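Rather than the whole complex, this shows some of its chains in their spots.
For reference, chains read A and B in written order, and residue numbers begin at 1 within each chain.
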Amino acid sequence: MSTPGLGDVTRGRVLFGGDYNPEQWPEETWQEDVRLMKEASVTSVTLGVFAWAKLEPRPGAREFGWLDRVMALLHAHGIGVVLATPTSSPPPWLGRLHPDTLPRDRDGRTEWWGGRQHFSHSSAAYRRHAAAITEDLAARYGDHPALTMWHVNNEYCTYDWGDEAAGAFRRWLRDRYGTLDALNAAWGTAFWSQGYGDWAEVLPPRRAHYLNNPAQVLDFRRCTSDLLLECYVAERDIVRRYSPGVPVTTNFMPLGAGQDAWRWAREEDVVSVGLSPDPRDPLGAQYGALVQDLTRSQARGPWMLMEQAAGAVNWRGVNHPKPRGLNRLWSFQAVARGADAVCYFQWRQSRQGAEKFHSGMLGHAGEQGRTYREVRELGAELARVGGEISGRHAPAEVAVLHDWHAWWAGTQDGRPSREVDPAEVVRAWHRALWEARIGTDFAHPGYDLSAYPLVVVPQLYLLTDAAIDNLVGYVRGGGTLVSGFLTGIADRDDRIRPGGMDARLRELFGIRTLHEWWPLDPGEHAECDGFRGTLWSEEIEAGDGVAHARYRGGELDGLPAVLRRGRAWYVSTLPAPDALRDLLTDVAAGAGVRPVLDGLPARVEAVRRQDLLFLLNHGRDPVTVAVPGTHRDLLTRRRVTDAVELDRYGVAVLAP
Amino acid sequence: MSTPGLGDVTRGRVLFGGDYNPEQWPEETWQEDVRLMKEASVTSVTLGVFAWAKLEPRPGAREFGWLDRVMALLHAHGIGVVLATPTSSPPPWLGRLHPDTLPRDRDGRTEWWGGRQHFSHSSAAYRRHAAAITEDLAARYGDHPALTMWHVNNEYCTYDWGDEAAGAFRRWLRDRYGTLDALNAAWGTAFWSQGYGDWAEVLPPRRAHYLNNPAQVLDFRRCTSDLLLECYVAERDIVRRYSPGVPVTTNFMPLGAGQDAWRWAREEDVVSVGLSPDPRDPLGAQYGALVQDLTRSQARGPWMLMEQAAGAVNWRGVNHPKPRGLNRLWSFQAVARGADAVCYFQWRQSRQGAEKFHSGMLGHAGEQGRTYREVRELGAELARVGGEISGRHAPAEVAVLHDWHAWWAGTQDGRPSREVDPAEVVRAWHRALWEARIGTDFAHPGYDLSAYPLVVVPQLYLLTDAAIDNLVGYVRGGGTLVSGFLTGIADRDDRIRPGGMDARLRELFGIRTLHEWWPLDPGEHAECDGFRGTLWSEEIEAGDGVAHARYRGGELDGLPAVLRRGRAWYVSTLPAPDALRDLLTDVAAGAGVRPVLDGLPARVEAVRRQDLLFLLNHGRDPVTVAVPGTHRDLLTRRRVTDAVELDRYGVAVLAP
């Protein structure tokens, strides 16, 4: 039997809807909900994400009646249900009965119930109770006609430094290393007298007097991702048993730090994500694009925007609402980048609880509120055009490499510069490509990259031998590679490679000696030929690499800033945004990669999804976009020739 | 028998004195103390605030001899004693014997002895020992001729998240809600799967993975205030039994966050407060005025300035002394606003301990020090004029509404803007009235407001149904009401009201739909007709309210910023200080409320206390103040006609 996927749910549509928590409302409200959902063209809702205590109010109890009624009601109105396992927020009784289910932080402090996600991924009691409720839920609703998808848990992102987690960590380490000798070697425990003589001595990296062992911290993060994945897989396998044809997902945090998403995505039938850029962030749209590119790349096809905000969120310092039109614009941006589902947290804004100030599709202002009215218009629009969009997949020509292991290793204490945040470096490089209007995928450094004319490595501090061979082979095979600094520094175990950077990479880029890193202070610049570098600079002695740009002035005067050897480029600083954009535009052109569209106005984005061309005006002023030839705009249903008018936050979806 | 009050102590005087801790000094110093007190016209000292370990050095021991001698000495010199129960700082032996008397913080960390206030309000052992020492103290001194007042504990302000406190919280919740169903409904536990099935599952809002339940946090703060009040009442009732004619007080922290002071004040015979504005704060005098207005309103009559600093405090980052004259000026400001006691922490500056850098009436520099010399002059002055001031009460024409429950609910995590601090908003509105020279009371939103021509609501995020009806009825009855934003948003349980703001209030102000809140970033402004708003703005659709001022430019262009419907005004942003002052001046004039005095120079404050007019020059330059007619200045004992000269920090007290 083939694996089910998002296409089995969308069936030619772009799904529209959101999280629905009817258990927070009296049943009379449900009728109004369904009426307003229908008016808003809602086709999919996610139920039960935080319903464990409603389903199992006492240990072993089962209260399915209310859920039966909601499922029936939704089904009666043709609204599909993504049913969640409720395991991300256990009921209070679980913590009381089994205090060992509560996580401990690095300082030994308990994370109590009263919020959410107060479960230890390693707790046997938690896993047992989570499996039981999942099993019963799957048994009851596995073949319910409203069921379209399973959603396991929610935003996996927790850590545990406690004793039971220590046991799980040791088990994981035994699997990885086999012997203590191997662990001691991998962790470099000869440093600071940390040699382990007994497995029982091995602990999570708890609070220490001074810096923790970085390899231990790295493995703890790897292990945490894997233990959470065990939790996911256990529940996934249960629901699959009961409904083999129903796809399973769990929603990622955008560019979340906690999960090795490449590995996780392989275990999902549908890749989904939550995404709520700050409406005030001038680069909010670029951040959205990055998350969308990353999610599409993880999905290797259409994906699900599981949770966005119709208006303001409630977790920033100042939570700005979405100005008129922005919700529509950013929704179409996601669709342009492969989303076949546009969903929200949440349908009806809560009146109580910690997220009562997080907007909903139906806000506190109700159906007269601007937010709901815009939601309704968007729903209608997606319903109308979804059929001509859904299902298309359009990989890009450029791959940006990203790897969680490198990120984890590259963000530890005691590194050359705390100013260097790998995630920010990825954002800077993606921004350069985005502003160059070059479409990008993301990829793991170990993937087959041969289909990409251009591969970009913003920063991969840690690279395995296999990944390095992969990159070298890629260039040897005709590919063009651009790498930023701090790439290939450490091996799999976060061991610094001889010479301070892998010898194969140094050869690839034509570097003879990497003498010293010269990280830059906040606000400091390194003058280079034609641009200014920020964040970092390097004292490099070139081998047979050619200096494309040199440092000018200061201690590095005359040394190469950008080094090139054939199709391999090395950028030893972070050029200012325009400079990096121009550099990548040139390198891409050399590799035969062109912008999506030429001559675009400043704030307009163009995205291709197979034969469809999405034009998105991120500005508040109307603009005219030159588009050679004649197209049909799916939204206006009009033909346009050579030019398209876009209103403030306007969108066009042009078909040939 | 009628309740004793402050008048029974002052007997026509303005009390002058401070905390006196003779136990820190050898007995030979006491003689010098009394001599210098007499020279400084001291009439009242507070004894024993931190004397528990001296009184009960071992469990059950009683060492009253030293206190007998001090009381006798003071009595012999005609100095009255406010005797404190020493229960705010238990002796070390109590913590050692009963570790359960030590509070735990939100993270589970113990608060050990070695500082002060290391008692759990919920600890049965603490309460038992506190009652015992209080009982014996009251039995011994209840009819002592020096005794003028009882002072219970000190600055109640502690929290406890520990296990015994959890039990007390559950007891309090059972009293409040009766059933778990009611609690689950009030707390909205359907959100995030927090439904409680057993009382034993209910905990204080301890450290959680993510946001705590806000209704739980709110009730925890309510319960904390009530448990502390239980402690107070228990001790009060004991001392009352032994000295029914002696009034009882406990000192509030200025605008303190921990106690529902409206409720507490009802349990006190004398309302007292500590107040030490930063001498460097350009708005220090306004802050003082606010605390004084609030305290007078709680007292509904004369009150006691229990603790101010003669010079520098020691708890700021940089602790500035009081420039020459400022101590006198701020003391008279308190008297102008109803204080019948001007007292200090403390008489003689400590040489040891955590507050040895907090000034005293008699500082380290001794009787030659400038501070003591100014104290002595002030004492003499108050002794001379007190008889013509004491006992007068003068309510104001404007009531500013403030409520602790609204404050607690409005300062939680996950709210629209962390920049909005309800206490700061109150300060901003009070400042506007202060700068408009309009005298103000404070009032609880549930009080009878009909005597006030004008009521001002800076911000009451949470309002009960009864309070809303009270406000609506007040306007209907002819009152003028001005409300700031974020008022009437939540009900008693912090449940957002339908429409995002109470429907009765929306009708009152003429608001059809409150679409979205648009909080402003720090430093951001919202341009409005004639002024700039800060902190907040709103997307409002007016009903039959009339826009007094509109937003100009930006996303809210043309929408109402200030809305008026008859005598009800709604201000949806925080106008810049001058603008808010002018707005309130106009609205007050419309309600028939005039400034205390017209044509006052910039830094001069005028306060009426019945037929007395206090003029206070907060500037360092001498000024002339026009005062029509002829008055007698109590301080200079001269008649003044049409104008009064005020020196730097000068004061005049004009009688008809």
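By definition in this document, a residue touches a chain if its C-beta (ideal position, glycine included) is under 8 Å from a C-beta of that chain, and two chains touch if they have at least 3 such contacts.
From a predicted model like this one, the values you see are computed outputs, not experimental measurements.
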item	value
Copy number across the full structure, from 2 displayed chains	3
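Keep in mind that, in the parts below, only the chains that are shown with their structure count from here on.
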item	value
Superposition rotation for chain A onto chain B, Cα-based, multiple of 5°	120
Chain A and chain B, separation of their C-alpha mean positions in angstrom	49
Interface residues, chain B side, partner chain A - complex	107-108, 187-198, 200-203, 205-216, 413-419, 493-496, 498-500, 512-522, 539, 555
Residues of chain A that touch chain B when the two form their complex	21, 23-24, 50-54, 57-58, 86, 89-93, 95-96, 103, 107, 109-118, 158, 280, 311-312, 314-315, 317-321, 323-324, 349-358, 363-366, 368-371
